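Just one protein chain is left out here, and the rest sit where they should.
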Amino acid sequence: MNFASDNIMGASEPVLRALVEANAGPLPAYGDDPLTQEIEARLGAIFEREVAVFLCATGTGANALALSALVPPWGLCVCHREAHVIDDECGAPEFFMHAAKLAGLPGTGAKLAPETLESWLAGLSSSVKQMPPKALSLSQLTECGTAYGRDEIAALSAIAHRNGMKVHMDGARFANALESLGCTPAQMTWQAGIDVLTFGATKNGCLAAEAIIFFNPQDAKAMPWLRKRGGHTLSKGRLLAAQFKGYLDDDHWRDNARHANAMAARLADGLTGQGLRLAWQRAGNEVFVVMKQAQAEALRGQGCAFHPWTATNLAPDDALGPDEGIYRLVTSFATQEAMVDRFLTLVDRTM
Amino acid sequence: MNFASDNIMGASEPVLRALVEANAGPLPAYGDDPLTQEIEARLGAIFEREVAVFLCATGTGANALALSALVPPWGLCVCHREAHVIDDECGAPEFFMHAAKLAGLPGTGAKLAPETLESWLAGLSSSVKQMPPKALSLSQLTECGTAYGRDEIAALSAIAHRNGMKVHMDGARFANALESLGCTPAQMTWQAGIDVLTFGATKNGCLAAEAIIFFNPQDAKAMPWLRKRGGHTLSKGRLLAAQFKGYLDDDHWRDNARHANAMAARLADGLTGQGLRLAWQRAGNEVFVVMKQAQAEALRGQGCAFHPWTATNLAPDDALGPDEGIYRLVTSFATQEAMVDRFLTLVDRTM
Amino acid sequence: MNFASDNIMGASEPVLRALVEANAGPLPAYGDDPLTQEIEARLGAIFEREVAVFLCATGTGANALALSALVPPWGLCVCHREAHVIDDECGAPEFFMHAAKLAGLPGTGAKLAPETLESWLAGLSSSVKQMPPKALSLSQLTECGTAYGRDEIAALSAIAHRNGMKVHMDGARFANALESLGCTPAQMTWQAGIDVLTFGATKNGCLAAEAIIFFNPQDAKAMPWLRKRGGHTLSKGRLLAAQFKGYLDDDHWRDNARHANAMAARLADGLTGQGLRLAWQRAGNEVFVVMKQAQAEALRGQGCAFHPWTATNLAPDDALGPDEGIYRLVTSFATQEAMVDRFLTLVDRTM
Partner (left out) sequence: MNFASDNIMGASEPVLRALVEANAGPLPAYGDDPLTQEIEARLGAIFEREVAVFLCATGTGANALALSALVPPWGLCVCHREAHVIDDECGAPEFFMHAAKLAGLPGTGAKLAPETLESWLAGLSSSVKQMPPKALSLSQLTECGTAYGRDEIAALSAIAHRNGMKVHMDGARFANALESLGCTPAQMTWQAGIDVLTFGATKNGCLAAEAIIFFNPQDAKAMPWLRKRGGHTLSKGRLLAAQFKGYLDDDHWRDNARHANAMAARLADGLTGQGLRLAWQRAGNEVFVVMKQAQAEALRGQGCAFHPWTATNLAPDDALGPDEGIYRLVTSFATQEAMVDRFLTLVDRTM
């Protein structure tokens, strides 16, 4: 019963098969191969727009590269104060942005509110002491497993654009968010104002495959060199392209996300049915449940794996009791109904 | 008849098989899995020493990270003036070394001579205007397909160490060089003074797998953070470890290199037997042959793929004739004898 | 009646005279001159310890260089969340630290409490996602004009050292703080655990002169190159050394600070005597007074210059009324008693 993360499994079967199939025969190196070009075109079709696509092996690399294309070394990138880019990437964005700075703003459920962004920008000094804001980065899903609605993305993007900033979406769990919103990829991104997307595939069925997607190709002019000097241009480009082929063919990516979300819903429903409460509203494949610490310990003792979480983004009314904690449960394409039910049974015994 | 590079093929069969086998089941993320630990231990056994190992997906990333662990932002890294790190990595080493500088010295066959290094170091100003030399990077094989002998490595390393510098080996074609020298991995590296090795596997049978190997683990203290903030820590670490398992098991890596070298020897012998000359002495799986430009064109017209090369590292006596060029032919684990022979037959017709 | 800042005046008379006197005759360039060496020795005597000294023209440059000697590119520097280094230097520290990060913690009056630092450090993840803390930077005076007591500095430094961190003091207003505490330079710095000091002189009577003082010279090994590549090594080093000669001779620096502090005390006493309250306790040459916004406007209309300030560092009990604001009044060596009294008279009329 491992709910520790969605990166603990290998590739899903169609992705692995595509990788094996693409292995044979010579292909041009460094991404100049027809398979990579096919994937780039396919992503354009999925997003219903001309795009510039850069494949990459890690989410941290993809986020850092995307931001480095938007933010000059003397600029600011605004994000939630507990966003993955500011908190969990060991300074990769700052390194790739050449010491440009991330400015973290507060917000319940790890979501930025438009009014928070607006008033923070209004309060910035125009002095040269102040690095000017050049980008906004939104995580979809957020670190608390919540999702921005299309209107929220549009409102935040509009504020950013009015202030001369570009907008990045960290879509490490893009597919899960998309299934949650029930809209098209275009609607959740460029039609709501997103300029650049980190389209994550690793967590949702690949082994190591992310796509940086620029909706305005002119923003990507520096990207070939930025990626190469970051060491992120694979010589055997087929490794990335093949994973994407298996991932995108037959809407496999949507199926994987739908399954993971369904498993999370089953978990959430089961837990709340037992009288537990969620710290934040579940949107995709992550459930943040409030439990007694002793209860969590008991479950771990019985072989359940999951991580504790900090309570910093709770709404004021949701404060924890003295012996309560927040625990994150993550499902994936590989989570089985039986595993969820077994876990719920164990929880039931600890109530 | 594709001799363009050794990165045009996918994985060799045992590597691919290992990848498939390692796919099933949950494993801890970020390299904290038993498979990665097994590989790290295995490399220690191969090199007969306690080592600190960091797996990585690209050679450019591995070189840049290794150098960034050795050279402070205000230091110099000395290398041959046409080394891969200075000429073919789009500034990745400088980026990862935080603007530390690569200083390129001349040398026939892309090899640094000990006396060249010695006298260059002696001529450096002690003024603060001068960035101090902190590392030496040697390529084994070199960009001209030549190999340093053990004595040469030892002589160069000794000079570097006497001058307070660490020594890095860019072993993108480590296995080919090792087969050429006929010595042990330990003898070609730390026993000859190498402090850090980029142990390349991608070109010799993997898809994307390199290992940065520190022979003095204390040199690697910063590496976990350097790798993570470079975006080079894979969340599903098994992707890298599994490739290495297939690569190292049953000495598969030695077999691959032996085969590639044998194919290159067959090529070189065939070409010199036809009266052509080599620009530099072949050591591993690269043959640099001097041909008439028209001859090269004719071969290309018949479906042969290979790259022209610059003549800057020729010995003075080897100058090209006016209509001659240098052409690089690279073999790999996948090169077949029949392909070599077919190519030689075509060459014969153009003589 | 200009209380805008202590950087609006030129040099005090002895400093200017020393500059003129040092102008004649040839001297070795780049700080290898006897005058610079004299200053370095003099600072050692003042701090009662062997020190490594690096003169520099700007406070931002001095802070950024000092921190870059302490923090590796993958490390954290902890400071108050409104410290000058994090808020007012346009990212200079991050640039010089090669994208290392500043982590800002809260604290009333812009002071870090030892328990805040302790518990924040205890809560850090040991994962590689987390940049490790490598330095603590304290501002003395703080951004709110308060001063750390010697015990507070010692307590904070002890926590930092126990956690493997070095401690930097941003002493842009070092002399004012020293007069406030009434202790020796040694007591306020290395005897309380400070490793590196930015010894500011510009605000207190020089034109452009700061000294970076390392109390453990081995921490400064990289400094000659760090300073040079930052463009902060003046070719005519006498410009900096001569200012320091005028500044240090006959305890001129102490006199200047004593005067500025006395003027600020006169201001503060006058204002509180009129029934106004201070936002934070005055320690040196800065007074933060709470006034009605209309009152501040009226004073400005009569030719008084001073800046508004944010209320983020107020103690909970000190919250502002709806039409109140905080205003900063800064005195300097050049502030005259009559000017203070004239201002107080004007204030009196607005009450």
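The letters A, B and C name the chains in turn, as written, and every chain counts its residues from 1.
The rule is simple: contacts are C-beta pairs under 8 Å (C-beta built on N, C-alpha and C of every residue); 3 or more make two chains touch, one makes a residue touch a chain.
Given the structure is predicted, the values throughout are model-derived calculations rather than measurements.
Only one of A:72, A:217 or A:308 touches the absent chain when the whole complex is considered: A:72. Remark: the omitted chain is touched by one listed residue; of C:186, C:239 or C:262 this is C:239.
When the full complex is taken into account, the listed residue touching the unshown chain is C:92, out of C:18, C:43, C:69 or C:92. The missing chain lies against chain B, touching residues 73-74, 87-91, 94-95, 97-101, 128-131.
The chain not shown here touches chain C at positions 2, 5, 7-11, 16, 19-20, 22-29, 56-62, 64-65, 89-92, 95-96, 202-203, 207-208, 225, 228-236, 238-239.
In the full complex, chain A contacts the hidden chain through residues 30, 72-74, 98-99, 128-129, 131-132, 222, 224-229, 233.
Definition applied: only the chains that are shown with their structure count from here on.
A comparison of C-alpha centroids places A closest to the centre of the full protein.
Here the CA centre of chain A is 35 Å from the CA centre of chain B.
One finds 41 Å separating the Cα centroids of chain A and chain C. Distance between chain centres (mean CA atoms), chain B to chain C: 51 Å. Within chain C, residues 73-74, 98-99, 128-129, 131 each touch two or more of the remaining chains.
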